[in-house]
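In what follows, a structure is listed as C-alpha cells, so that the remarks can point back to it.
Here the complex is missing one protein chain, while the rest keep their positions.
Letters are used for the chains, namely A, B, C, D and E, taken in the order the chains are written, and counting of residues starts over at 1 for each.
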Amino acid sequence: MSGPIHIQPGETFTLNVGPQHPATHGVLRVKMEMDGEYIVKAETVLGYIHRMHELMGENRTYPQVLPNLSRLDYLGALGYTHGHVLVIERAAGIEVPERAEYIRAITVELNRIASHLFWFGAFVMDLGGFTPLMYAIEDREYILDILEAVTGSRLTYCYYRFGGLYNDVDDDFISATRAFIPRMRKQLKKYDALVTGNIIFRKRLDGIGIIPAEMCRKYGATGPVSRGAGIDFDVRKNEPYSVYSEFDFDTPVYHECDSLARYKVRMDEMEQSLRIIEQGLDKLPDGPIMPKKKPKLIKPPKGDYYQAVETARGSFGIRLVSDGSKNAYRFKLRSPTYSNMSLFDEACEGMLIMDALAMMGSLDLVIPEIDR
Amino acid sequence: MTMTNESVKQALRDLFPDPVPVVDEPASEDAEEKEETRTNGVLERDHAAYGYDIDVQLDPGELLAAVMIVDKAGFFLESITGVDWIKNDQLEAVYDFSRYDFDTCRIVIRTRTPRSTPKIPTISKVYPGAGWHERETHDFFGIKFDGHPHLVPLLLPEDADFHPLLKDFKP
Amino acid sequence: MSLTIFNALVAVVAAIAFAALNAAYLVWAERRGAGRIQRRPGPNVNGPLGLLQPPADGLKLMAKQLTIPGGADKALFVVAPVLAMVPAIMSFVTIPFSDTIVAHSMNIGVLMLFAFASLGGLAILFAGWGSRNKYGVMASVRAVSQSISYEIPMLITVITIVMITGTMNLKDMVAAQAGGFWNWNFFPSFSSPLMPISFLLFFVCTLAETNRAPFDLGEAESELVAGFHTEYGSMGFGLFFMGEYANIVIGTSLMTILFLGGWNCPFGLYPGVWWFLIKVYLLIFSFIWIRWTFPRTTIYGLLNLSWKILIPISLFNLLLTAGLLKVF
Amino acid sequence: MSILNLHNNLETYLILAAVLFGMGIYGLVTRRTLVGMLIASELILVASSINFMAFNRFTAPDPTMGQIFTLFIMAIAAAEAAIGLSITIAVYRNYKSVDTEDLVDLNG
Amino acid sequence: MNPAEWSWLPGVLTANDLSGYADTAVGIIFLIMVATTVIGGIIACSAERLVRAVAGLAACFIGVAAIYYYLNSPFVAIMQMLIYVGAVCIVIAFAIMLATPEDNKKPGPPGPLSGPLGLITAALATFGMIGLALNTMFKVHPKINMGAVKTIGVELLTTHSMVFELISMVLLIAIIGSLVIGRHGRSK
Partner (left out) sequence: MGTYFSDIIRGLWSLLIGLSITFKEFFKPVVTVPYPFKTIKMTERYRGHVELIENDEGKPKCVACGMCQRACPSGCISLASKSVSYEVEVKGEMKTKKKKVLTKYDLDFTTCSLCGQCVESCNFQALTFSKEYNLASSRKEDFHFDLLNRLKERNS
C-alpha cells in the first residue's frame, strides 16, 4: 500500500513519536510530518540517554572500561564486551587460551539467542500480540539463568578479561546448555506455528518496510537488516575472529528486503547459534582460561587498532587509538543500530505509520546502544 | 587481496601526484612534544595486527575523490570519527569503509584539519548514511562538515556549545 | 405505554448494575485468562484468586482526579465517555436473557441494538477530537471508519436471520430456535446452508465493532499510545472501559440470540437463563482467547477484510437464503 | 391542560417543529461554512419530519403515510449529507477553505 | 415483565399506583427530551466550533428520536437514531476533521443576513408557523396508530413501491457521486 503519494502543501501535521512512546522501546524520538496516516517526512532525534561512553573510555584505565561495554546494549551485552577484549588483545598482543575462546563463543551465542528472543517478543508486541513476548521471556530466562550461574550477573555481564575469562565454566553449565538446545529447538517450532505462520502477522510484514541492498550499503546497515536485504555479510564469516572459523554454521540470507525477511533472518540465526553452541560444547578443550603470562598493567603500543565483531544487532566495531599509556587515547564505538537506525528516516517516507513502526521494530533497536 | 581491492588501492594511489615513500614510523624518541606526523599516501596494513588493510591519509580537498572511488568499488560506510591530536594542533577525521562480500578489506581514510578552523567537506552526498556520523563528529569534536544539510547536534542537547572529546575539554 | 417506559426505567437501573458488575469481573477474567495463556497467574493477591482486584481498581480510578488537557474541547471531552457508556447500558434493556427476564421486549429489538451501537462511534469520535491529541484524532477516525464498515456486513447478516425467523423481535427469534441444537440458526438448514459461515462472519464483525483485538485499532497501544482515550484518566477512562466491556456482553448476547438459540438448552431440556449466560461467557472467553493470541491487523487490512471478503460473502449469503426461502 | 400531558397534544409537536425550523433558517442564513449550512439544512429536514409524524399520529392515524414520508426524508437527508460532504471535501482540496465567501470564483 | 407482577415491590404499591407515577415520569421524560431537542438545535445552529455544532445536532436528533417514540412509531424513532445519529452526524464530523484547517482563520465580515437580520428572519418563520399551528383547527382523530412495522413494510412495497425504488436509486447515485467527487484530486 505504500508508495509515492500526492501531497498538497498545508495538509500535513507534525506527529511526535516519542521520546516516551510504546513503540520506541526506550527514549527515541521521531518527528514525523504526517499526511493523515501517511508519513511524508521523518526526522529522528537522538541523545536522550547519551552517556558519553567514549569519553569514559579515554579517562579510565583499560580494565576499568570493562563494565561500560555491557551497558551499551543491555540485551546482548556479551557480544560488545567480546569486541572490547578482542581489540585490546589485538593491540597489546595478548594470547588467549583456546578454552577461553570456546567459552566466549558459547556464551556470546547464548547471549545472542537471548537477545533475539527478546527482540522477537518485543517485535510481536509492537504488532499488537502480547503473548509471544511472555513465551520468549520464559525461554530467555533459561539462558539468563545459565549465564548467571557462570558470570554472576543477568544482563550487564562483566565476564571477559583481557586474555581470558573471569572464571571457568563448570559441569552444571555444560549440562544445562546441552539441555537447553533441544528445548529451544522445540520452542522455535512453536513460535513458527504461533507467529510466523499467522496470516495477520504475515499480512503486516510481507512486502512492508522495504530496505533495499543499495540503501543498506549507503547507510552502512549491517547484521540482520542487511542480511534481510540479500547481503551475505556476517563478520563471523567475513573476518573470522575468536574461534569462529572452527565452527560450521550458515549465514541466513533473505532477498525480500522487507520486514518479514528481517524477521526470518533472526529466527534462523537462533537456529544457527544453537548449532554453534552444540559444536562448541563438543569441541570444548581443557586447559587454562587465562594466559600464563599476562602483563600486569595493560599498555598497548602506539597505534590505531580496529576490531569488528558480529553482535546480535550487526557489526560492532571498536577503534582504539593508543598512545602507549594505560588509558586509551581515543576509544570509538561503532554501534550497529546507529547505522541501522539512520536509514529509517529515508526508508519510512511514504509509509503508513503502522507499517513504519513495524519496520522500526524489525530494525531491533536498543536505544542505549544508539545513544552510547 | 582480490582484484577489486587491488584496483581500489591503485586508484587511491593515483590520487597522489608524486608518490613519496610513506613514513609511518615514529620519527624519534625525542619528539616528545609532537606526535609523529605521517605524510599523505596509501599504506598497506596487516589485517591481523591492526584490523584494517588499507590506510589512506590525504588532504581534506582530496577526500571526496577518494570516497567516490571507494563508493564505486562497492564499499559500505562503517563509521566516521575524529581524533584530537592536540600536540600537533590538528584534528583528524577517520572514515572506515568495509565490504559486504567475503573478500575482507577495510579501508581507513584519514584527513587532518587545523584545530582552530576545523573544516572538512561532507561526504553525505555520496553516502547519505554519513549524515549522522558527521553530525556526531561535529558534536564531539566541533569539526565543521562543509555542505552538510543539517549540521545540528545529534547526541548532545540541541543547545550544546561544547565538544566533549576534545582533549582540552573540561566538563 | 406509560408502564413500558417506567418498566424501562427500572430495567435501566438493573442494566447498569449488571453492566458494571460484568465490566469489573470481565476485566478480572481477562487478566486471569491472559495470565493462564501466558503461563503466569495473573492478579492473585487481592482476595481469593484476586477477586477483589476489580473493586480495588475501581476505587483507584474513582479516587483519581479527572484532568482535562489544556486546549481540549471541555464539553466534548466530558460528554464523550458518558456517550460511550449510556447507549451500551441502554442496549441491555431490550436483550432477553430468558423467557421472562427481559426489560422491554420490542418488536424491533435488533434494530434498537444497532441504533444504540451506532452511538458508540460518535462517542469515540468526540473523545478523540475533544481531547485535542493527534493520536486521539487518528485513532478516532480509524475506530469510526472501522465501525462504519463493519456495521454493513453485520446488518446484512442480521437481515438474513430476520428473513429466516420472520421477526425482528429478539424473543421471537429465540423462540424460533427452540428445541435441540439442530434447530439453532448456527447449524445449516435447507433454506440457509451457509449459516456457520455467517456465524463466523458475525463473530468477526462483533470483534471489530467492539474494538477488540485483533481489531483494536482505535487504541493500538504500540503506535497510537492509547488511541482515543490517551488523554483520559480517572473515571473518564473508567467509563470507556466499562462501555467497552458492556459492548462485549451485548455483542456476545446478540450472537447467542441470533445463532445459538438464546436460553434454549442444546438438548431441548430445561431452557433457562443459565444456558444463556453459559453461552455468552463461553463466547466472551473466546474473545479473550483471541485477543491474547493474535497480533493486531492494519487499518487497510481491516477495511479490505470488510469490503472485499465479509460484505461479498454476506451479500451472497443473503441472496442465497432469500432464493432458498422462496424454494422451500 | 397539565404540563405533563403535553405529549398527547398535537400543537406541542407543531410548535417544536416550528422552533427547529426557525433554527434551521437561522443557521442557514448566518453560517458561512458549507458544513455549517449542511447542519442547518438537516435541522430543517428534521422539523418537517416532525410535522409529518405528528399529523400522522393525530389526524390520520390509519395510513402510515407520515411515517413512510419520514423514512423517505431520512434517505434523502443521508444522500444529501453524503453528496454535500464530498463536495465540501472537494472544495476544501481546491480552495483550502470551506468559507462560502472564498468561493466567489464559482459565480457563473 | 408483566406490570401486575410488580406488587412485590416494597410498600403497598399496586399496579394502579404505579401507573400514576409512571404517567408523571412519562411526562417529565417528554419534557426532558423536548429540552434536549431544543438545546441541541440551538447549539447546532449557533455554536462557534463546528464540532460542537455536530454534537448539538446529535443531541437534537436523539431528542427527536424520543419524540418519534412518543408519537407511537418506535420504528421511525430507531431509524432516526440509526441514520441520523449513526450515519449523518458521523459523516459530518468526519468532514469537519478532514476539511477544517487546524488554525481556524477569523471569519471575514458577516454577510448581510447574519446577526439581528438573520434572527429576525428566523423568528418570522418560526412565529408564522407557530401561529399557523395554533390558529388552524386540526381534526384530531381519536384512534391511535400503533406504528406497526409490518404495515409500514407492506405500504412501502405496495403503495409506495415506485417511490421506494426511486429513493434507492437516489441513494445509489449519491454513493457513486460522492465517491467520484471525493476521490477527485487524490492520486491514491
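To be clear about the criterion, a contact is a pair of C-beta atoms (placed from the backbone, for glycine too) under 8 Å apart; a residue touches a chain by one contact, two chains touch by 3 or more.
Predicted model only: the values in this text are computed from it and were never measured.
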Q) For the unseen chain, which displayed partners does it touch in the full complex? A) A, C
**Q.** Among A:Asp35, A:Glu148 or A:Glu246, residue touching the chain not depicted
**A.** A:Glu148
Q | Hidden partner chain, touching residue among A:Val27, A:Leu66, A:Ile289 or A:Val366 | A | A:Leu66
**Q.** Selected from A:Gly197, A:Pro212, A:Pro301 or A:Gly324 as touching the chain missing from the view
**A.** A:Gly197
Q | Positions on chain A where the hidden chain makes contact | A | 60, 63-68, 71, 131, 135, 138, 145, 148-153, 156, 158, 166-167, 190, 193-195, 197-200
Q. What chain C residues would touch the chain not displayed?
A. 33, 35-41, 44, 289-290, 292-294, 309
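To be clear about the criterion, only the chains that are shown with their structure count from here on.
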Q.
If I average the Cα coordinates per chain and compare with the overall Cα mean, which chain comes out closest?
A. C
Q: Just grab the chain with the largest centre-to-centre distance to chain E, centres being mean Cα coordinates.
A: B
Q) Ranked by contacting C-beta pairs, which pair of chains comes out on top? A) D-E
Q.
Between chain B and chain C, what distance separates the C-alpha centroids? Give it in angstrom.
A. 63
Q: Return the distance between the CA-based centres of chain A and chain B, expressed in whole Å.
A: 26
Q: Give the residues of chain B that touch two or more other chains, as numbers and ranges in rising order.
A: none
Q. In chain A, what residues contact two or more other chains?
A. 10, 13
**Q.** For the chain E and chain C complex, residues of the former touching the latter
**A.** 1, 3, 15, 18-19, 21-23, 25-26, 29, 49, 51-52, 55, 58, 62, 65, 72, 74-75, 78-79, 81-82, 85-87, 89-90, 93-94, 97, 149
Q) Given the complex with chain C, which residues does chain A contribute to the contact? A) 1, 13, 15, 21-23, 34, 37, 124-131, 134-135, 138, 194-195, 198, 200-201, 203-204, 352-355, 357
**Q.** Residues of chain B that touch chain A when the two form their complex
**A.** 26, 47-52, 55, 74-79, 81, 83-84, 94, 96, 98, 100-102, 104, 106, 108, 127-129, 131-132, 140, 153-157, 164-165
